[in-house]
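Sharing a structure with you now.
Missing here: one protein chain of the complex. Every other protein chain is in place.
Naming follows writing order (A, B and C), and every chain is counted from residue 1.
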Amino acid sequence: MRRPLLVLFALLFVLAACGQKAGVRDTQQVGASDGIGSSSETTAPAVDGEATVPTTAALPGGTVAPSPTGGGSSSGGTSAGGSSAGGAAPTTSTAAPVAGDRTGISDQVIKLGFHAPVTGAAPVPQESFRRAVMIYWNWINANGGVFGRKVEVTFKDDQFNPSSAVQACRALVEQDKVFILLGSAGADQITACAKYANSVGVPYLSPGVNESDLSSLPGYFAISETYRQQSPMLGQLAKKLSKAGKVAIVIEDTPTFQDSHASIVAAFRSQGLSIVYDKPISKDASQAEILTTSSALRGSGADVVYFLGPPVTFIPLAQQGQGQAYTPAYIGPGLSNGLNLVAQAGCPGIGNSRFLSPFPEMDAIDRLDPNYTKQYRAQTGQEPDDLGIAIWGVSKTIHQMLLAAGPNLTRQSFEKTLVSGKAFASNVYPALRYTAANHFGAASAHLLQADCGHQRFITAATFASSL
Amino acid sequence: MTAQALVIGIITGAAYGLVALGLVLVYKSSGVLNFAQGEFGTVAVYALWLGTTHGIPYVLAVLIALGVAAVFGFVTERVVVRPLADAPRVTVLVATAGVALLAVGLELWIGQAQIRPIAPALRRQDRLRILNVYISDQRLLIILTVVVVALVLRWVFTRTFLGLAVLAASEEPTGTRLMGVRVERLSSAVWVLAALLGGVAGVLTGPLSGFGPGFLTSSALVAGFTAAVIGGFTSLPGAFLGGVVVGVIQSLATSASWLADVPGPQTAALFVLLVVILLARPQGILGRAS
Amino acid sequence: MPVLEADGISVRFGGVQAVRDVSVHVGEWEVVGIIGPNGAGKTTLFNVLTGFQRPNTGRVRFEGDDITGEPVHRRAALGMGRTFQNVGLVKAATVLDNLLTAQHMAVGYGAVAGIVGSSLAFERERAVRDEAARLLELLGLLPVADLVAGRLPYGLRKQVELATVLATHPKVLLLDEPTSGMGPEEAEAFGERLLALRRELGLSVLMIEHHVPLVAAVCDYVYCMNFGELLVEGKPDDVRSHPEVVRAYLGDEAA
Partner (left out) sequence: MTPRVAPLLALAAVVLVLPRLVFDSADFALLSLAVVYAIVGLSLNVLIGYAGTISLGHQAFVGIGAFTSAYVVTELRQPFIVGVLAAAALGGAQAMILGGLALRVTGLYFALVTLSYGVFAQDTLFGIKAITGGGAGRAAPTPTGDGNFVPYYYICLAFLGLVLWLDWRMMRSKTGRALTALRQDPRVAASLGIPVKAYLLLGFAVSGVFAGIAGALFAHGNGFVVSNDFSLQLGILFVLMTVVGGLRSRTGIVVSAALTAVVPLIIREIPGLESALARPERTVPVVVLVAGLVAVGVGVLRGGRAAQVVGVAMVALSAAVLSPLHVPGVEPQLEQLPALDPSMLRLIVLPALVVMTLRTAPGGLGQQLRPVVRWVCGGRFSLDAGPGDLREVVDARA
């Protein structure tokens, strides 16, 4: 009986030690035109020299992105093995010449690193994320790329956990040698990663969340309004919505949200509203806590509730409120990517909620950027959703920045371009204008409103800077 | 405020009682602390979710989900518990913890990490109003279920041949076998029953806040064990009462202003409660000293 | 001065009076026996003497000092060695390791010094090993030194147990049915060894024993218990022929 076990263990042990075989990495590579990415069956060799630019990005297994010099072999720390054309970029390194740091840039490719929670406590919907992540860049790459370079996005899951986020970002920087890092959702994760990125001199961009921890980082740039910046607008909104003049504040219990809390308190006060409830809510709130909170909210008489926390907490809170015959207007600086899922899960409880968001909802996107739905349908054959808009918008903003930075791209020139005073407008995310002193360059947001009749959110206002 | 906390505690504690019942059932009949009890429920919710999203009517999907839980319980007994019948009880505990972890792994794999919503069996939210707290039909159903199950099981264990045989088998397996009782079958029956109870707990509480991998283990296993300890670990109605006590203490801890600066006051309250009870009355509040 | 002395010991378990007002004493160099039918409270009394059981009333004195509240290991340190009815060995360890374990008090280095491996600890370990080997040789157990104690035949286990108790350097030995499971000849041999040990090591002995001829042969003094009370005490021959004892316990055998 013992012998098979021995063999199994021995096998595992040997496999662990038998070295780096050509295979897939744990990175989740999304090659520019490498249609099959990391699926194991791909054994197409990397083709040296010129590759025809694919007309559409969805040519599976067809053309492979041009291999950078030295690709394929497992020298040094960067090769991803034979199958993944996007893996290797040993041509440039941190030891680049005086011209600047060209890590992640080659003549053919610009590599971006992207982290988001697809697992963990409050993950973004995986399938939908999976579909959306390369749509914008596939389209750009198919039309010549950025100054002839293809953009590749390497994605890693941060598990909605700051600690995993740092690891993901470190792997993106060290293993995948990306040019810049992008964050998407989750304030704690973004803060942790931004600090890391700053410590190794890699530019980091994300939708703005909390300001206090990030404003001191020279390499951090917010591509939307921060929670603090949104507070005055939310104050006005609360003033408009509240009949009784009584408002409540429910914020997830993390130090990251301290400045958000201070700013919303100030905003409510300046609108002359009286704050009748102000208590944090636990990260993993139990049934009893949610019931107690909703009951206390009802007891306080607040008819507007500012909520800042993950959907996993918001949805049961709103539903429980409805069960307690309590339906205040919930407002806030946006739940994480993809509000329509919140609507599907939370209606009718969330029926009376309005959130600010860096990107518009499905009802307005065609007016602002008709290419999105077209490309989404063409590339995936599926109906587009709002998570796709979020990713599309980020990508488009980065594209503007890369174009502005010009063909002689380095990390230094990129950052210099950002703070040159130029405006970057994607027409999806708010227009951005940074200065050397201010890396929080957005001045507007979209206002989204729940529409429980159709279980979705609709865009009540686009690019509002006050209400 | 305190009176309200009492009501909230009772209605949330009933769910703990349901988990505790399954734990007590297994412990009473085999002396095993079953760490997989929560996952019996989570697996059932996943089955319910798969069923309803594939267009199976709700009631049928619930039945299928309970069936899945029962099969899971049966397989656990056959593959893990029975071969370890002679092993120390801590060994079996480790094995059931392994089963729980396995279930979490499979759930992650099949359903991903998403927290998902699922419709309740009964939708009316504001059926009853006690001390300004509305109690939904789903919660009433949970309370009713836990009371009925506790009483029925108690009756089974004190009045029926089956129940007495189970108890006898746990005390004196050889003697019971000599009396012509098939001890192995009893063991299977107990685990299937426990898994069914777990499944009921899962499909009833899953809709309250949505579910994810391992949700019943993380939200109710520790509370369920504490409830069982309060109930003396062998008393079935005691498990229900223990659940209510835990629920009330948690909701008091949540609303207590002097605990406002303590992070995770509910978990802290649970830990302190368990330690205090075990130190003061190791046999539990309702249990009798052996 | 008596080595071990118990005064007016009573123990109650719930409603059951296991031991009622029992006094025993063991003088220097004495071999004292406790007899009585099963359930007479002998082992409970033993547990009180060695510290496993707290008496409800009564005092226990060792060499004149009151040790009633002392924990088991402290009594062992004072010089009380005890064997168990069902063989008190570390069953999974080898015979040698058992003897090393038994010299716990004698090793002469601290626990932390042992863990970090001070030179004193290494040196003392060697000394302890030598002592273990000496004891094993003394008892003729060297051939089984590397065998697992729990797997030895019953009689050998008993002998190993005695060796471990001797390794604690006791002044008084408390033996709980040392000859259970032995035949008459083995028991007789055991009695001789016991007397020899007393001679060589200067031990006092208190033993629970059923084997009456052995008690008669080796004991200087005998207590007889029944229903938790002391029935009779005295010289073995007197106790043996006492009518109460005959009626209560020895009736069949004496007849």
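Everything below uses one rule, namely that a residue touches a chain if its C-beta (ideal position, glycine included) is under 8 Å from a C-beta of that chain, and two chains touch if they have at least 3 such contacts.
A quick note: this is a predicted structure, and the numbers were derived from the prediction, not measured.
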Visible chains that the absent chain touches, using the contact criterion stated earlier: A, B, C
Among B:Leu48, B:Val68 or B:Ala95, residue touching the chain not depicted: B:Ala95
Footprint left on chain B by the chain that the document does not show: 33, 35, 79-80, 83-84, 87-91, 93-95, 97-102, 104-106, 108-110, 112-113, 214, 217-218, 221-222, 225-226, 229, 262-268, 270-271, 274-275, 278-279, 282
For chain C, residues in touch with the removed chain: 50-52, 71-74, 76-77, 81-82, 84, 88-94, 97, 100-102, 104-105, 107, 109, 111, 114-117, 121, 125, 148, 150, 164, 168
Chain A, residues in touch with the chain not shown (by the definition above): 1-2, 4-6, 9, 12-13, 15-26, 28-30, 35-42, 44, 57-58, 60-61, 76-78, 119, 121, 126, 129-131, 133-134, 155, 157, 159, 161-163, 166-167, 170-171, 173-175, 188, 191-192, 195-196, 199-200, 252-256, 282-284, 379-380
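The working rule: only the chains that are shown with their structure count from here on.
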Most heavily contacting chain pair (counted by C-beta pairs in contact): A-B
Chain at the geometric heart of the assembly (C-alpha centres): B
CA centroid of chain A to CA centroid of chain B, Å: 38
Centre-to-centre distance between chain C and chain A (centres being mean Cα positions), rounded to whole Å: 75
Geometric centre distance via CA averages, chain C-chain B, whole Å: 50
Residue numbers on chain A that touch chain B, as the complex places them: 118-123, 125-126, 159, 253, 279, 282, 284, 286-293, 295-296, 298-299, 311-312, 315-316, 322-325, 344-346
For the chain B and chain A complex, residues of the former touching the latter: 1, 4-5, 8-9, 11-12, 15, 108, 112-117, 125-126, 132-134, 136, 208-210, 218-219, 247, 250-251, 254-255, 260, 263-264, 266
